[in-house]
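There's a structure below that I have some questions on.
Note that this complex is displayed minus one protein chain, with the remaining chains in position.
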């Protein structure tokens, strides 16, 4: 059974063009899925629906076989524990007035997860490649890449089954980006990953399957290598053709 | 030589942000400045035009079209800026005045440049020149665009307007500071083609600043790699990207190649 099943979901704002139209998508346990789209594709809206922060106008989203219902409190508590998100901007995703320990502990405290919180926090810090001794420091004392690691530590501390990433490496420098992609790749061995990005190169490096979203519709989906090697939809072709490569005369 | 920077340093108080940077740029040449955040690549461009924000000081020598820029009062530089060099920034929305129509914003530098050329233009002729420029940056429906306000345009269209404003100055040097970073991939490709065409047609020199190696590789002939305010490597695109010498350049190229290779299915 799939971990997430998005079944013909549509969403729109009153009076506006629909943001999402008839979108279907499945994420199995251990899957790594790249959701690629440009601005206005509806990729951020799809994430909000998937997180239960908004409800689709039509269609349903299932998590672990159960319909995702923001009104169902006991389901949501379990769901919040199992699905966590990492954002694009590591400067706005960490509360500047909380120290690292408090930031990472938030899901543990809010979801009333029992156990040795301090131990879980240092495990999470170690898993993202940070020294557990930094727990007492504040976000402004870290670089962008380190902040993103802290945000990832918060996302994995409660042991989620699904990790969502919203352009999680787009704001990072190239060399930092490689390291965070490596980290997410390592983490994705233990959980499913939905990686939302406009950057096809990063998606190609990280995700086994790919979904191309254009103006609220899925135009192409499948195995990443297959789609990139032989794109069928004209939009996918144009998108791939637009990505600049490092080409030299030796080629 | 159009631009000659000799041992230029930029300081904020005691802190050195760019140190001892030297480079030259001839007419019609295209040079890329590559660097990550904090590398000082944008400051270098600002120092080249004497546009450093207050609080930052430059030392060394910058000759732009034969005019010394370092330590020269703004009134003198105003005459060089625009005609010598024009800059296109990353975020076109903040470079445009939200309360002025696009046409008026392009008309301003156009009229100024014409006055300086000794052949002032006004009225219908100015309007025509504005429409011509809008057409030149490949924006459709010039008349509608000229009447539009910045917020009514898409990001890519705004960047085209910003480029048109730079062209209105008829500069010898076009400085583009991360001009496509805020744009979608498909829009980026279009803007890069536009810049390429305009630089060629108008025989401008191009100083292209970016953190994106593949973008730079496809746009310029020579590159300089900056790290923490210092130039670590310079050379032609194929030299630097095929045979990087410095460890830092090697790590940048390896990172870029990795995503490149992943797209080709070679992981």
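Order of writing sets the labels: A and B. Residues in every chain begin at 1.
Rule of thumb we're sticking to: a contact is a pair of C-beta atoms (placed from the backbone, for glycine too) under 8 Å apart; a residue touches a chain by one contact, two chains touch by 3 or more.
What we mean here is this: contacts and distances are computed from a predicted model.
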item: Record-based protein name (UniProt) of the chain missing from this complex, from "Peptide ABC transporter permease", "Tetratricopeptide repeat protein", "Cytochrome c-type biogenesis protein H TPR domain-containing protein" or "AAA family ATPase"; value: "Peptide ABC transporter permease"
item: Of A:7, A:22, A:57 or A:106, the one touching the omitted chain in the full complex; value: A:106
item: Contact with the hidden chain (one of B:5, B:18, B:43 or B:58); value: B:58
item: Residues from subunit A at the interface with the omitted partner, ascending; value: 51, 53, 76-77, 80-81, 83-85, 87-89, 91-98, 103, 106-107, 110-111, 140, 151, 154, 158
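Simple rule for what comes next: only the chains that are shown with their structure count from here on.
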item: Subunit B - residues contacting subunit A, complex; value: 36-37, 155, 184-189, 192, 211-215, 217-218, 237-238, 241-242, 251-260, 262-265, 267
item: Contacting residues of subunit A [partner subunit B, same complex]; value: 38-39, 144, 173-178, 198-202, 204-205, 225, 228-229, 238-250
